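The complex is shown incomplete by one protein chain, all other protein chains being positioned as in the whole.
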Amino acid sequence: MSMNERMGSTAYERHLLELQTVDFVLVELTLYLDTHPNDVEALTQFKQFEKRKQALMRTIETSYGPLQEYGNSPTGDEWSWSQAPWPWQV
Amino acid sequence: MDPQWRVEKRYHGSHDPCPPKPRAYIVPPNQYVTFQPQGIKQWSPREAIRHGVLWPELFSPYAPMDKEVRS
Partner (left out) sequence: MVHIWIYEKKLQYPVRVSRCDPRLAKYLLEQYGGADGELAAALRYLNQRYTIPDKVIGLLTDIGTEEFAHLEIIATMVYKLTKDATPEQMMAAGLGDHYANHGTALFYQNAAGTPWTATYIQAKGDPIADLYEDIAAEEKARATYQHLIDMTDDVDVKDTLTFLREREVVHAIRFREAVELIKETKTQKSVY
């Protein structure tokens, strides 16, 4: 079974996997840039993925509520941050 | 067997009751990368998260040695 089939049985899980995939590239490039701050190509790639992450976050947050708090994600009309599922419950 | 494995025979004493098994350990590619060069080949994002690394050169596959040595 492919990772997509195994991990994405619901629409929410498929969206999460998409975000996890983009975020993984950002994590890798972050650590890489920490030791290669002058790699212009890597910096350009980082910025591209940053945009993809922002777009994906907005899509997910519109349907499922905020991914971050402390004012980093749109709150919406009601306080849905504290609602399940939490990451270990998914 | 993946080339990252090193296998050596161990001295087997006549009073060692367990069936003899080679000593095996893995040497990951991080031992050969002093400083990662710029612009090396990348996996696609999907392949990257599946492997746990963005760059194929830094990938270390792991399958339990026991089964491989015995087969």
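Just a few scattered comments:
Letters are used for the chains, namely A and B, taken in the order the chains are written, and counting of residues starts over at 1 for each.
Simple rule for what comes next: a contact is a pair of C-beta atoms (placed from the backbone, for glycine too) under 8 Å apart; a residue touches a chain by one contact, two chains touch by 3 or more.
No experiment lies behind these values; they were computed from the predicted model shown.
Shown chains touched by the undisplayed chain in the intact complex: A, B. Residues of chain B in contact with the chain left out of this view: 26, 28-30, 33-36, 49, 51-53, 58-60, 62, 64, 66. For chain A, the residues touching the chain absent from view are 3, 6-7, 13, 16-17, 19-20, 23-24, 27-28, 30-32, 34-36, 66-72, 81, 86-88, 90.
Throughout what follows, only the chains that are shown with their structure count from here on.
Averaging C-alpha coordinates per chain places the centre of chain A 31 Å away from that of chain B. Listing the residues of chain A that touch chain B in their complex gives 3-4, 20-22, 24-25, 28-29, 32, 35-36, 39, 41-42. By the touch rule above, chain B contacts chain A in their complex via residues 35-36, 38-39, 45-46, 48-50, 53-55.
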